[in-house]
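Yeah, one chain of the complex is gone here, protein chain that is, but the others are all in their spots.
And then chain A:
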Amino acid sequence: MGEYSIQELTSIFAMQGFAGISLFSVLLLMALGLAIIFGQMGVINMAHGEFMAMGAYTTYLLSVMTQSYFPDLMGYYFFIAIIASFFVAGLFGYLTEFVLIRHLYKRPLDTLLATWGLSLIMQQSFRSIFGAREVSPTLPDWLMGSWMPTDSIFIPINGMFVLGLTTIVTIGVFLLMYRSTWGLNVRATTQNRVMSGAVGINTKQVDRLTFALGCGIAGVAGAAFTTIASTGPTSGSLYIVDTFMVVVFGGAASLFGTIASAFTIAQAQSILEFFISGSMAKVFTLLALVIILMMRPEGLFSIKVRK
């Protein structure tokens, strides 16, 4: 790399570092909701990507509505859109649990089939409502462009925004799951449902709210994703592989595992991609994952549970 000046190389390393962190925050945000549903409840939710798409479409709708009715508010609507995405996806998750999932808790493989079916139904609904074409909300101006600490370093603002959002959501999930009574109830229920019921925890209510929370976070991820890419009916199925990869690699039930796993995968991918081509970087990352999972089938961090 002798042809480049020291200053150039420093800038590139700074930006490359941020590219890795940016990918990390995207992966983590996508995986958090699934980590709760899969990790805590043992439900294999194949429709998780569609809940993300639902959040993205909610953001799109709000963008269109704001533009036609309150054009002055274009600068702020995105915050409302994130909250709305959480509640829309969460509410739909709540209903899904009531109608579909609660009948299948003792049959985890059947949840896979049922939610796969659900994901197809949701995709077709998106197609019927929004059309087959990809859509993209109009983003507020402050989300565009980049921050330049020096002349040659460009840090994309949408990347920083997703990073900030991921940090807030992660801290929120941590407080909720590990520092609140409700979180204690969730963990107790998943570890020993019968005993939890016996000591007075409303386990059905806990299940329903946990599932809704996981879906709501997926909705937030979807809203954040609109700053990076567009949304189509099948966008969800593009995300789901990466999402499961992060959760499985991290060790399903551990929040810390999910974070560590997203970080490892993102950095490996981003660094490899700088030196070899994009497709090969993905191949090597996946190969490394397979090898590590062969040695540690439970993932990087697994919680010891009496079975």
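Remarks
Quick note on the criterion: contacts are C-beta pairs under 8 Å (C-beta built on N, C-alpha and C of every residue); 3 or more make two chains touch, one makes a residue touch a chain; residues count from 1.
FYI, contacts and distances are computed from a predicted model.
Set against the options "Ferredoxin oxidoreductase beta subunit", "Putative glyoxalase superfamily protein PhnB", "Urea ABC transporter, substrate binding protein UrtA" or "siroheme decarboxylase", the UniProt name belonging to the omitted chain is "Urea ABC transporter, substrate binding protein UrtA".
Interface note for the absent chain: among A:148, A:168, A:195 or A:290, the touching residue is A:148.
Which of A:39, A:55, A:90 or A:159 touches the hidden chain is settled by the complete complex: it is A:159. Listed residues A:121, A:171 or A:238: the one in touch with the omitted chain is A:238. Where chain A meets the missing chain, the touching residues are 4, 8, 12, 15-16, 18-20, 22-23, 26, 124, 127, 131-136, 138, 144-146, 148, 154, 156-159, 225, 227-230, 232-235, 238, 269-270, 273-274, 277-279, 281-282.
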